[in-house]
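Pasting a structure below so you can have a look.
Of the protein chains in this complex, one is absent; all others appear in place.
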Amino acid sequence: MLKDSLNASSPETASVTQTPPKAPGTGRPGAGEKTVARILTMPGQLVSLLVLVAPLLVALYMSFTDWSPTRGSLFEAEFVGFENYSELLIWDTRFVYAVLRTLLISIACLSLEFTFGLGLAVLFMRRFRGKSVLFSAFLTPMMILPVVVGYIFWMLFQSSGPVNQIMECILGPDVALEWFKNAPLAVTAVIVTEVWHWTPLFFLILLSGLNSVPENPVRAAVILGASPRQVFWRVIMPMLKPVIIVAFVIRAMEIIKLFDEVFMLTRGGPGSSTETISLYIYKLAFNDFQLAYGAAAAFLTLIGSLVLIHLMLAPVRNQLLEAGR
Amino acid sequence: MQTKKLSPLQWVLMLMALTVTLFPVFWILMTAIKPPTDWNASPAIWVPSEPTFVNFKTLFDPEAIREYGVGGVSQSATKAVFGSVLASVTATFLSVLIGLFSAIGISRYGDGNKATPLIILSGRMFPPAAIAVPFVIIFSNIGLTDSYVGLIAIYVAVTLPFSTWMLKSFVDDLPREIEEAAMIDGLSRMRAHLTVTIPLIKGGLFATTMFIFILNWSEFMFALVLSYTNVSTIPVQLAKYVTATAGTLYGVQAALAVLAMVPLVIVGYLIQGHLARGMTFGAIKQ
Partner (left out) sequence: MSAPKLELVDLVKEYEDGAVVAVDGINLSIAPGETVALLGSSGCGKSTTLNMIVGLETPTSGDIRIDGKSILHLPAGKRDVGLVFQDYAVFTSMTVKENLAFGLAVRKTPKPEIERVVAETAELLGMSDRLNAKARELGGSELQRVAIGRTLATRPSILLLDEPLSNLEAEARLAMRRELRRLQAETGLTIIYVTHDQIEALSLADRIAVMNAGKILQAEETTSICERPDHVFVAGFLGSPPMNLVRGEVSRCGETASFSKEGFALDLPPGAHLEPGRYALGLRPEALRLVPADGAPLSGVVSLVETRGSEAVVTVEAGPVRLNVIAPAHGRPAEGENVGVDIEAGSLVFFGGDSNRRIEAYPAGRTL
């Protein structure tokens, strides 16, 4: 599986190089099917090849060397085999912590975003006034760019900022929290920001899933004696499973790459206590100029996320493929 | 079955959620119109006593920016706005154009469906920092660092899977017979695609274009590592202000943030029916 996923890391090349099936009703004038198919997909393949595949190969090669820009050309660098990789996995606690932290943030964000998104979607299955206006309003956060979201929450979480003001109103005057000077609080701030930013996506996806649930199985369950709760959990949710998994996978991918918001909020601080994988790789490469080492970290991340997402998709792969057809 | 009405308790929950959703937006809008005296007030001021647009003016006035002591990055935001528009618009156009061809090719001639979900997902999974590293190296060798050409090339490549698969889902919705009928009428394959397929997915094309624009306009990391002095975009400029002043330039930063988000929110509302499709690579159609 790993092998074909790696092959697959460039979207266009992998999918279009297969021979197209013969469509019925051929033999019309002009260019043939194969030629047309090739002309149509060529630019995409070319761009992917030059701008994604080539750099990836360079990075892959680099990850097996000890190159850094201060030491001359990449091709003169010493080949060190898996040294970078073993270093990362065995000795680099900062990397391991970044991975664990990213996973923790993923789990927290996904479960909270799912819960809030589902709750809101269920509310939107009911009848009420102003539905379309409220629908748009609830989507607003996901339309704002990550950097700005990070900046907004950086302001909100200042020690004299509104979050603390509100908390003082509720909990009494002495709760002035220093959100960015305390590791657990800083991670919490990151999670809150992410959840605010991306709950609308879950809401949107789950609502469209709920709306497309066929009516009759639900009615059938009611007639068979199921309570509304049983109908929801035993009939509706299983039908939503593919949609839910798609939502989880897509969000998981984005959180694994989480960078912009954390960069604006904490820069990984205090210390390295909010460093995500992406932020750590960024610092390795562009602050410390350990480019080869950073590339190795990136490939480890890629392999890890491929395995993770493969596992997440396993239960619904067949359904997704059917839907794709 | 009749859909039930929202109960009062549910209304309360809904309004609470709405408050939480809109409060941060309210905050950035209020901060953007705060006069400098209100910026650093402690406790923070929620609604400025004298709303002003001076922050937006400051943003485009190098002299004013310098007065606030942003020495090292004494730039106005003019270049960043220009850079964002140039890079996003060009990259969006190219990405959608190339993606459109690929979409028709894959939808009509490929059996790219077998490994589709995994392929598109893995393309998006690679940490951008790692793609950025080789880019920096390659670009510095061919002189594309700190150039819009380099930035646009990356934007196109990164958004291409989105534009391709989103457009493919629209082409898939179109029955093949329509093109085949045109071919029977004597059009060549290519002409049939250009004159029949494309006009029929106009709506989808618009939605995709807007969606890709959102992605490009929001991009931060590539711009951050590939820009020095010639190239700038709004997100990078915002990060620079925050870095240079430890964030104390509240009003001006907020004004820039508002400038950055207003076009996206407008575009986002325009295509809200297609957002799910875009975010899920066309897997979920609405």
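Going by the order they are written in, the chains are A and B; count residues from 1 in each one.
As a convention for this text, contacts are C-beta pairs under 8 Å (C-beta built on N, C-alpha and C of every residue); 3 or more make two chains touch, one makes a residue touch a chain.
Values in this document were obtained by computation on a predicted structure and should not be read as measured data.
Asks: Of A:I170, A:I223 or A:L311, which one is in contact with the hidden chain?
Replies: Checking the options A:I170, A:I223 or A:L311, the one contacting the hidden chain is A:I223.
Asks: Could you please point out the subunit A residues that touch the chain left off the display?
Replies: 214, 216-217, 219-227, 230, 234-235, 238-239, 241
Throughout what follows, only the chains that are shown with their structure count from here on.
Asks: How big is the gap, in whole Å, between where the Cα atoms of subunit A centre and where those of subunit B centre?
Replies: Chain centroid spacing, subunit A to subunit B, equals 16 Å.
Asks: Which part of subunit B faces subunit A closely enough to touch in the complex?
Replies: 1, 3-6, 10-11, 13-14, 17-18, 20-25, 27-28, 31, 41-44, 46, 97-99, 101-102, 104-106, 108-138, 153-154, 156-158, 160-161, 164-165, 176, 180, 183-184, 186-191, 193, 214, 217-218, 220-221, 225, 235, 238-239, 242, 247, 250, 253-254, 257, 260-261, 264-265, 267-269, 272, 275-276, 279-281, 283-284, 286
Asks: State the interface residues of subunit A toward subunit B in the complex, per the touch definition above.
Replies: Within the complex, subunit A contacts subunit B at residues 4-5, 8-12, 14-16, 18, 20-21, 23, 25, 28-34, 36-45, 47-48, 50-52, 54-56, 58-59, 62, 69, 74, 116, 119-120, 123, 125-128, 134-149, 151-156, 158, 160-162, 165, 196, 200-201, 204-205, 208-209, 215, 218-219, 222, 243, 246-247, 249-250, 253, 256-257, 259-260, 263-264, 277-278, 281-282, 285-286, 291, 294-295, 297-299, 301-302, 305-306, 309-310, 313, 317, 320-321, 323-325.
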